[in-house]
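Beneath this line is the structure, given in structure tokens, with notes to follow.
All protein chains but one are shown in place.
Our next item is chain A:
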Amino acid sequence: MVEQKSFKEETYDVVVVGAGHAGCEAALACARLGLETIIFTVSVDSIAMMPCNPNIGGSSKGHLVREIDALGGEMGVNIDHTFIQSKMLNKSKGPAVHSLRAQADKTDYSMRMRQTLQNQEHLTIRQAEVSEILTEDTDCGMKIVGVKTVSGFTYHARAVVLCTGTYLGARCLTGEMITHTGPNGLSAATHLTQSLVDHGIEMYRFKTGTPARIDGRSIDYSKMEEQFGDERVVPFSFTTDPDTVQKEQVSCWLTYTNEKTHEIIRNNLDRSPIYAGIIEGTGPRYCPSIEDKVVKFADRDRHQIFIEPEGIHTNEMYVGGMSSSLPEDVQHEMYRTLPGLENAVIVRNAYAIEYDCINPMQLKPSLEFKKISGLFSGGQFNGSSGYEEAACQGLVAGINAANKLLGKEPFVMDRSESYIGVLIDDLVTKGTREPYRMMTSRAEYRLLLRQDNADLRLTKRGYEVGLISKDRYDWVCKKEQLIEQEIARVKEIKVGARESVTKVLEKYGSIPLNTGASLADLIRRPELDYDKLAELDPERPDLPEEVREQVNILIKYDGYISRQMKQVEQFKKLEKKKLPVPFDYDDVSNLRTEARQKLNQLQPESIGQASRISGVSPADVSVLLIYLESYYQNNKDQKHDA
């Protein structure tokens, strides 16, 4: 229980700073693992707020949400309860790039997450601004001991997770107008940065932005293309029964910018804080403002703009693809050039926001600071962008804060296990100089890291962590077994060149058989799949949809999947070669100077991680491999292959 020392101090196991998407996952993970946890927010009303786009998921981000769910996080369940439209993206492409995206009712989303936090045992919510981190020096470096709030109240804790999002030193810009506020006009956190700098933490300044919100009554939808949700909704969470999420959905709308829009933007670029040089922060290339798009894609005569509802309790519409920091009067003119928005009434202006974050290369793969034991961080504070990117880091940081206090090994996923593993490895190994956004192209083993198999990949890891129930774990084991048995069975079934077979094949435009084939061979044909061939397979057992889906994918793409698995094997070999930490790379005389500096600075945990550091060439990696061999021969007591 919470120990109340005096009016001015309290003691918890874990302090979480910030209650956005990262903070919520971190706090829930720690509390669910039984640790006394306190979460700080500048405003309880802003818990799990969605200050930008009104959706969860999307290309590759949908993967993150499913992985969060498989590990026992909350985001997937929360969106399943509060979505108002849902769509599986990229269905015309391979299963690796299918991605789920749901429009959220922003208020419901935030409200439900707040209730989840409030109902969580071992979790305390406190509205206060944290202004300092408190540390102690030990024999092996600095150690976190707690935080202090602006009011001077001290909270002792053995682990602290920083998830300050875009609040640190925030300022918002709309043309010439600058306010020192966080997102949505909430107050910024103005003290903590200095405390972090005083502790030797390297800070960056990033920028992001959001478009205007428009009064739905002022929009002429007849001039736009209606975008519907899927007929059959697939839930995010593996625990959600699909039948419970089939409901009436709202539509989104597609319209386009035009030459007139671009002309207004070009004529007013000098009033944009970015192009006028007022903004110091680096913005995301992959989520550019409309100004950036017009400048960078000068030859394009139009850009897609999606009009999306902010929820069912409001008539505000989000103008997706049109974030901006141009002045209010220009915005007014600019939005009204779009078909359907001729009479648009702006409810909230678009703005750019600048904030302090860290160079994430100061973190271990566990998201603990290398220099301050017990201090963890997640989310935009680590240089990422997006709700889903934030949430998954919050979850991993929270799990690791808990593991540290519980005396367990750090929880780390590698690049072949999950998108989350890719994201964190990218951040801590390569760093980032702009808000980092997840993308399918970043995951080199994406054929194995599909959104459909996140449960098969990660439920067991979540169970080991302690966030997944025994029932859920048992079901995944059972599911694995069912899939395996069914694949084996289907491979054995022979289909002859009979007339009844030809009939079925012709129905799907498939060439008739000349000679016998296995059912698996037929499943591999592009125009056929497992379900379509049911009538040729009278002995087929009654299997749940999620099992049938896996059987189909694993048979259809087995060649590709097994080739990717070989690549993973090679990858794992280098990951398993552990490097000593800390280690003085000046002892390896044959490394190039740049590589030596980077290695000394970054202290990678494996040869694999070292190979991904920019400035470390393959030749340097070869040198390390040879060196490591003799190093471990001389230090036989140390672990070699972990």
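The definition used in the following text is that a contact is a pair of C-beta atoms (placed from the backbone, for glycine too) under 8 Å apart; a residue touches a chain by one contact, two chains touch by 3 or more; residues count from 1.
By definition in this document, contacts and distances are computed from a predicted model.
A chain of this complex does not appear here, and its UniProt-recorded name among "tRNA modification GTPase MnmE", "Glutamate/aspartate import permease protein GltK", "Menaquinol:cytochrome c reductase cytochrome b subunit" or "Amino acid ABC transporter substrate-binding protein" is "tRNA modification GTPase MnmE".
Only one residue from A:F83, A:Y557 or A:Y585 touches the chain missing from this view: A:Y557. For the chain left out of this panel, the touching residue among A:I511, A:V581 or A:I626 is A:I626. Considering the full assembly, A:F297 is the residue among A:F228, A:F297 or A:Y508 that touches the omitted chain.
Listed for chain A, the residues touching the missing chain in the whole complex are 59-60, 90, 92-94, 96-97, 286, 297, 300, 303-304, 439-441, 444, 446-447, 526, 557, 559-560, 563-564, 567, 570, 573-574, 577, 588-590, 592, 607, 611, 618-619, 621-623, 625-627, 629-630.
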